Structures are given as structure tokens and as C-alpha cells.
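After the C-alpha cells below, expect a handful of questions from me.
Shown here: the complex without one of its protein chains, the others still in place.
Note that the chains are named A, B and C in the order they appear, and that numbering of residues resets to 1 at the start of each chain.
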Amino acid sequence: MSATLSVGVQAADFDVGAELAKLEPLGGGGVASFTGVVRGGNGLTALELEHHPGITETMIRRIAEQAAGRWPLLGVTAIHRHGRLAPGDRIVLVAAASPHRSAALEATAFLIDWLKTRAPFWKKEYFADGTSRWVEARAADDEAAKRWIEQG
Amino acid sequence: MSATLSVGVQAADFDVGAELAKLEPLGGGGVASFTGVVRGGNGLTALELEHHPGITETMIRRIAEQAAGRWPLLGVTAIHRHGRLAPGDRIVLVAAASPHRSAALEATAFLIDWLKTRAPFWKKEYFADGTSRWVEARAADDEAAKRWIEQG
Amino acid sequence: MAIAILYFASVREAIGHSSETVAPPPDVVTIADLIGWLAARGGGYAVAFANPGQIRAAIGDDFAEPGTPIAGAREIALFPPVTGG
Partner (left out) sequence: MAIAILYFASVREAIGHSSETVAPPPDVVTIADLIGWLAARGGGYAVAFANPGQIRAAIGDDFAEPGTPIAGAREIALFPPVTGG
């Protein structure tokens, strides 16, 4: 099965409905998606995402290709924003079209686990009290991504 | 965690982007979704879905409540169309918002498995050669839905 | 006792209409009795209910078993097994 890949790392917001509408006509019968939104709390006022222009998109494309090789997918979309985002802003969209609903959902879970834990981004959190800090890699999230590798 | 439920059985199409946008601001950080599209092939020209006005929506609401009790969800949307649909038409949308991406994705998988196999609909297929037939319950799909009950 | 009966899918098609009001005699106590009584009308009814084990029922908005009493029911639905969406 040959999958249409659509990968992007961009500052601008994305249109979830428009992105999913591109996957719906691929003939699969089902499109799964996951949209990430910047979470507030603890006085967070902004999140800044830094990326490596060459590496980040290349790596995301490589993982999307991996998903398309592992599951019978007709299309994969992965869009991640960079730059300064506020709580409530959309930050990431992953979607997969497949004739099998479990394949579409599992590929979406695989991709979002990888994007949230392994994708080449650096995140800085800004707080209402004027402080800021670089987020460190989280071991628990690493585990979630590792599950998929061990199954591979 | 109290979840906002949105359930509908309708003839009209739905706006996936607009429906997901209602779940994004609930503070969960993540929204998973599954959109079903009528699949063509074998000369299928139309699919007609019949439902019981009282029972179908009541049952879908009950399963959405069950999902909200089983996973930490902030919102659940389940919209199913009835009437005559053509290949390529959207037929069902399930979505869940949660602070945990695995909860959102698992609840979406649970709901779509149930909707595709157990929801009170009757489907008739119309073919290009003028024939038509009522679809029979499928054992394989029953198994997918049963998994969730056994885990419960 | 007047009861509204709703028919769905292949049952509706065999019978030729989607609803009617019936007044079954007192010896029609359960859903299974009702199906048997309707089948005895012959024609489309006999076709629709040729295999009573394949007929499902609901009283109001709740699914009912063959042995469920119909006393007090105002609306009963009869249909083949649901097939999912």
C-alpha cells in the first residue's frame, strides 16, 4: 500500500478540518487523528519551541515513512508548530488514513508518542512570575515511545 | 473528571474541524478523533442507514457516558449519519479530549469499535447492477467490540 | 390494548409499512407471543417473521427479550439484528 505523506514544521496554525479532508478521499474508509493543544496551568503564559530547520522536518518525515511501512496506510499527515505559543494554541496534528480503523488509530498513537517524546524540538516555558525554563527530556514519555520500538 | 458529551444521529453531514474545535479548548491538551467514510468497491453505489429514532441516540449516549467513566475524558463527541450515503461521504465521527493522549486515543478506539459493530443501525447496500442487500452482522467486528467489554 | 408497532429494515420491507397500531388478544403476553400472533396474519408478516429467533425487539427505548411481557407497552419495535454503523 502506498501512502501519501504530508509533513510540515511551521510557525503558522493549521486547519484541522482541511487537513483531515485531504485524507478522507483516499479510499481508506477511516481517518484517525490527534490534535495537541498547549496546556496551561502552573502559571504558564507561553511555550517556545525551537527546532533545527534541516533535521526536524527530515526526522518527522522519516518516522511518518516508518509508520506507513508498519501499518497499511493510505495517507499520513504530521504537522508541528514552532515558535512562541500560548496555552490553548494548537501545537501538533497527526492523522492517518487506512482501510482498517485499528491501523489508522495505532499509527496515530505511534506518531504522536514519537513526536511528543523524540522529535527534535527544544521547549522553553514562560511563567506569569517572569521566570522561564528549558524543559528537560522526560523518562516516562521515553517509555511510551520505546514501546513501539520494542514491538517493531 | 466531568466530560462534556455531544451525541447526534443526523441525516446531514458534519463539520469535522468545527466539532474538534469544540473539544480543543476543554483544557485537556489533546483531542483524538476517528472519521469514517463510506467505502466504495464491488460496484457499491449507495449505502442506506436506518435507525430507531428513540433507541439509537440513547444507546450512543449511554456508550459515550461509559467511555467517560472508563477514561479520564473532558469531552466526548459521537455523531452518526443516517439515510442514503454515497461512497466518499462521511458517515461517522468520534472524538475524545483528555489530558492523557493514550486515554483520548483508547476512548476513540472503544467508541468507534462499538459504533461500527453494535450501534443500532441497519445498513442496505445498493450496487451498480441494480441489486441491493441488507448487510448482516459481522462476527469479526463483534470480536473487536467484545475486547473492550472483557477488559472492563 | 392498543400498541404502536414499529418495523425496521428487512422486517419493514417484508411487511410493507414502517408502523401500525394493533390490539392483540389477552393471550398475547410476551414479545414472542406478539411475533407469533403477527406472523399468523400470513403474507408479508409470515415472511418477516419466518425465523423468529432472528427477530430483535424493543419496548419504548429499551431492548426486550422474547420472554419480556408486553403488558403496559405503548410502543414496540421489531427488527433484525443490528449491524452497526
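Keep in mind that, in the parts below, a contact is a pair of C-beta atoms (placed from the backbone, for glycine too) under 8 Å apart; a residue touches a chain by one contact, two chains touch by 3 or more.
The structure displayed is predicted, hence computed values, not measured ones.
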Inset, instruction - Using the whole complex, pick out the displayed chains that touch the missing one. - result: A
Legend entry - From A:V16, A:L49, A:A64 or A:A96, residue that would touch the chain that is not displayed: A:L49
Inset, instruction - For the chain that got dropped from the picture, name the residues of chain A it touches. - result: 36, 49-50, 52, 54-55, 58, 80, 91-92, 115-124, 134-138, 141
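The working rule: only the chains that are shown with their structure count from here on.
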Inset, instruction - Spell out the chains that contact chain A while also contacting chain C. - result: B
Inset, instruction - Find the geometric centre of each of chain B and chain C from their Cα atoms only, then give the gap between the two centres in Å, rounded to an integer. - result: 27
